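The next block holds one structure in the form of structure tokens; read it before the comments.
Every protein chain of the complex appears in place save one, which is left out.
Labels run A, B, C and D following the written order; every chain starts at residue 1.
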Amino acid sequence: MPTINEQLTEEIRVQARKLLADKTVAAVIGYTAGSLPMTVKPAVIRAADDCGRLVWNSFCVLNLANYLPEVLKSVEPPRGPRDPKPTGPLPKVAVMATGCWSRNIVVQIQEHQVERERVVVMAIGSRGMVSRRKVEAHFSGREILAVTELDHELVVKGADFTETVNRWSMVRDNCQTCTHPDPVLVDVRIGAPAADRKNPNPFKQVEMIEARSTDERWAWFSAEFSSCIRCYACRNACPLCYCPTCFVDDARPQWVGKSLDATDTGLFHVLRAYHCAGRCTDCGACESVCPMGINMRMLTKKLNKDVLNLYGIEAGMQPDTPLPLTTYKPDDPQQFIVNEPGSAKEGA
Amino acid sequence: MTNQTSETSKTSQTNWEPKIIAFLCNWCSYAGADLAGVSRFQYPPNIRIVRVPCSGRVSANILLSALKSGADGVLVSGCHPGDCHYISGNYFARRRFALLNNLLDFVGIEPGRVHFSWVSASEGEQFAEVVKKVTDKVKTLGPATRLVKSIDTVQAA
Amino acid sequence: MQVFKLSQAELDSMIRHFGSLGMVYTPAAGKQPSARTDCAPGWQPADGAPLALATGPSATSVKTFFFPQPETMQTFSVKNNYPDRGLLREPETLTEKQIVVGLRPCDARSVLLNNLPYREDPYYQANMARTVLVGFTCDAMCSTCFCDRMGGSPMATEGLDIAVSRLDHGFAAEILTARGEELLAGLKLTPAGISELDELAGRRQAAPQADAAGLDALKERDLNRLYEAPLWQQLGESCINCGACTFVCPTCYCFDVQDEVVRGTGRRIRYWDSCMFPLYSLHTSGHNPRGQKMQRTRNRFMHKLKYFPDRFGPFSCVGCGRCVKDCPVNIDIREVMGDLLTVE
Amino acid sequence: MISYLPYPVRIDDIVVETEDGNLKTFKLVFEDEAQKLAWRHVPGQFAMLSVAGQGEIPIGIASSPTEPDHLLFTVSRAGKVTTALHQMHAGERMGVRGPLGNGFPITTDMKGKNIVIIAGGFAVTTLRATLIYLLAHRQDYGTITFIYGARTPGMLLYREELKQWAERSDVDLHVTIDREAPGWDGLVGFVPTIAGQVAPSPDNSVALICGPPIMIKFTMPPLEKIGWTNDQVYLSLENRMKCGQGVCCHCNVGPKLVCKDGPVFTRTQVNKLPVEY
Partner (left out) sequence: MNQFLFEMANIRDQDSWVHQHEPEKATAKAKDLVRMAVARVRGEGALPYNMVPVTKSALVIGGGVTGMTAALAFADQDYPVTLIEQSDMLGGNGRNIYRNWKGERFLPFINDLAARVTSHPQISVKFNSAIKDVAGSVGKFSTTFSDGQSFEHGVAVVAVGGEPYQPEGKWQFLHGVNPNVHTLLELDKKFIDQDESLKSIDQAVFMHCVGSRIPERPYCSRVCCTHAVDAAIKLKELNPEMDIFMLYRDVRTYGQRERLYQEARGKGIIFVRYDLDHLPQVSEESGRLMIRCHDPIIDADIAIQPDMLVLATAIQPRAQSAGSLSKFFKCAIDGQGFLLEAHMKLRPVDFATAGVFLAGLCHYPKSMEESIAQAKAAAARASVILAQDAVPAESVTAVVNRAKCTGCGVCTEVCAFNAVSLDDNGLSVINTAMCKGCGACVAGCRSDAVTLKNIGNEQIMAAVDAAFCD
């Protein structure tokens, strides 16, 4: 009896092969097997014969929407930087997408990075992706040489041990608190849809930090982010970070210094998160790819919470609603205004 | 270590006076500040005004870089909602600031470092009041150290 | 060369003794902010506790001690009333000894490799002069380790001042340089006996050896001919162009320079750059000779496997496997080398 | 040991060169006499100009070693440092680090040869240095042909000097502009066309070409047509660079570092490199 992921893998291969063979799409963005346990390689498949390489498992932590704009461009007929866009229909690209990834695609569509009609979403209801870091922490220090995935367990092998762990307990925090695991865009359905999850409090971790004192929060922030080595993996793994020149790299003006001191790294992370405000779908790619294990997702999650509470918007869920920072309501909350009657800071 | 250097050098001055950067919109709050002057409303001399066309011109980047440069406090002030000279600049600003304000609070920037206000061209007294309130608050917080950039002054001097 | 025999307790007290000679750094367990603002995280000042090293290399490489992130090159003032306004000065050369304990042979070798391009660099040389390396050889390799394929060996001592190796009972400390010897001056240590020396030699012999043939094979490949090979396109397509590989890499050494001014006081710093970043090669005019991801990915591997060896001899890779481990998209340099050997 | 510390220099004079105001020549004098005496460069080399608080930028040296009292740099306003430079005034202090790079082979390959210099736009700067040097050592070289083109008359650099050179009999000077312009009675046409018309025979000759890549590309066919080979042609490459001394790696073109192995390469050398410049 094949596992759920084996079934999904097979379905993906069949569908991808079909899409490529009948020339519905020019490329398929998916995952192929990795060289280490708990890794997969994102890959762009352009030939039907290549589809056998595609895999699906619980380690697909990088958001494939990240590749979409560039791959779409790569299948267009070549043109110079000043040439206008061709007018006729352009080749399509298929991409695997879970709930949060599909919502990223929606944001990319809202922000004109991707045209809906050129994307074939191979929709996969997410069962939650496993955090490699959690598994490694569970086996603290013992090297993991192979991980076999069953439907609800992971069989972890080392040089001198084999142990079975519960899969859900190793699932990433963002997936555990996810309420929309099923894609909002579906062109080709892979596997069974995932039902929305009732999560009593998806912002529990954020609230735990909010409950601390200002000084405690600063201590947490300083400690968490000072291990940043400024490799920008978090930024580059994010499908929303598509600026040709990131503010952190810009010399004119030099918004953020280049050193590793707490201010420079802190400012980078605060502004990076802020730039995702109202756009982040909590796909967790940033956190998953950080070589230093920084929990930068807390900042975007905090913003997600505020955007939902203040403006009632969840990124990528309402394609027809403008993004929260590109719109307003005359009666938006403004308790933070210092001279507003009833402001939070009034008399403080 | 470097943060401490700046802190001690700042506090060692016996009469520490905060410097507060105030981004004022050209049409309302800057004019309100002028009216405060014409009306001789007295307020603490701690703000340094940067005139901007609209509160909607002030981005999170600008605000944070004022903190980074060493502002002990930052005030952004614009027209009252509905009165924006540019129709909607302050509405967009309000959303940006609401989120930024919460995020800064979340990472442990002391509440009261960063302020936002609406002051119209006719509210000279209101402007003076806002500056008083903001200055008092920043004074109780002491010199800013969080997200303040500091480089090794020993080697440079 | 002297070899001493140490018990765990003697080893611990030896490391504690180093504290009286300079700053002592050891690999941090887990993600630890660095104690220094100019030093990458992953290292911490030794706290006297017994050293417990995980298998394989430390989380971040030792290059941070030679090539700190950032390094102040010059300082200046731009205050109007300052007489030397705009004049750049070099800060005093740091001479305070730093003793790095717990690095692995791969990292030790990286210091020597980086010294090839940096042999005329005043800052790197100043850090070379003040840094003493007390390394621990590896009695096991991680699945991501491949130092043997890059001309090293888990038991190698090249680049170290003192090499500590595990024995069946206790440790052997090989004193490899005069600087290493200095560190131990005044310590009463037991010279290793024949049996310990034999055991050490045996372990060294049993360890995987540098695979010279494999290296030669790669060196003989005309990689310039593979400049247009499709494998670069595939790699470039999955690469997300972050700098994780370059920043965890002990032998990536390129830097950028920027001026910082705060409240009138300024410094010119150099800091790690990454050839993975589009801005790395961007001209002011907007033209970018390596504007595509594929070009940058290719450049990184070509630099390590072709340009650097052409210029200096050895490959610019010590096989620590950090990039393999930390790459978000599982680009594995071992696979790349394999492909380069086989692709036509 | 290499040094990253710029020499302190004072801006002695600033000349606005072009009608758009975007090119200025900075005349710099050393603050320290010993540093001035120690400075040695050859035409074709560059230096890092440094403005404290803004950064450094590599700029070709426009003055010849035979003008020992000062250094000249013609700077186009483009990025952060050059914009800051353009805002500076005579009397202000800045820094110069160098000389860097290899320069033209004035004492080796060029010696005793006929020299053809082909310049387009503001890439003429190091070629000005070269020409001044050649004229100062006139007897060491054969004929000198200097071809220089700009978009408009107002975009020509060193206009006073161009007039002086035009009057000399020992330089064959051809100045051209892209299109007819009022008040211009000189040559009209693109540099490659003019080069094809006036370039001498390749016998015992060396050509130095600096200009935009497109100009270089189109200049070669007319030269090749009359027998020039790639070995005789020297080009100066540009790439983003930071250290200028072969360490930081930014400027690599394949295995070559523009800052150290160049910026001057023969066309034969350039053709062997990947197009990463």
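Quick notes
Rule of thumb we're sticking to: a contact is a pair of C-beta atoms (placed from the backbone, for glycine too) under 8 Å apart; a residue touches a chain by one contact, two chains touch by 3 or more.
Quantities reported herein were computed from a predicted structural model and do not represent experimental measurements.
The hidden chain, counted over the whole complex, makes contact with A, B, C. Screening C:166, C:204 or C:263 against the full complex identifies C:263 as the residue touching the chain left out. Residue-wise, the contact with the chain that is not shown comes from C:78, picked out of C:51, C:78, C:126 or C:197. Contact with the undisplayed chain is limited, among B:61, B:77, B:101 or B:145, to B:61.
Among the residues A:245, A:309 or A:335, only A:245 touches the chain that is left out of the figure. Screening A:50, A:111 or A:210 for touch with the missing chain picks out A:111. In the full complex, subunit C makes contact with the omitted chain through residues 78-80, 261-264, 286.
Taking the complete complex into account, residues 82, 84-85, 111-113, 242-247, 250, 252-253, 275, 322-323, 325-327, 330 of subunit A touch the chain not shown. On the side of subunit B, the interface with the absent chain consists of residues 17, 19, 21, 33-34, 36-38, 40-45, 48-50, 52-54, 56-59, 61-62, 65-66, 69-71, 83, 85-89, 92-93, 96, 128, using the contact rule stated above.
The rule is simple: only the chains that are shown with their structure count from here on.
Between the interfaces A-B and B-C, more contacting C-beta pairs are found at A-B. Chain centres here are Cα averages; for subunit B and subunit D they lie 49 Å apart. Subunit B and subunit C have centres, each the mean of its CA atoms, that are 44 Å apart. For this pair, subunit C with subunit D, the centres built from the Cα atoms lie 39 Å apart.
Shown for subunit D are the residues in touch with two or more other chains, namely 55, 79.
Shared interface positions of subunit B, defined as residues touching 2 or more other chains, are 2, 149-150.
Residues of subunit C that touch subunit D in their complex: 73-74, 76-78, 85-90, 117-118, 120-123, 125, 224, 227, 253-259, 261, 266, 268, 270, 273, 275, 280-285, 289-290, 295, 299, 302-303, 306-307, 310-311. Contact residues of subunit C toward subunit B in the complex are 37, 72, 75-77, 91-92, 260, 262-263, 265-267. Note for the complex: subunit B touches subunit C at residues 1-2, 69-70, 149-153, 155-157.
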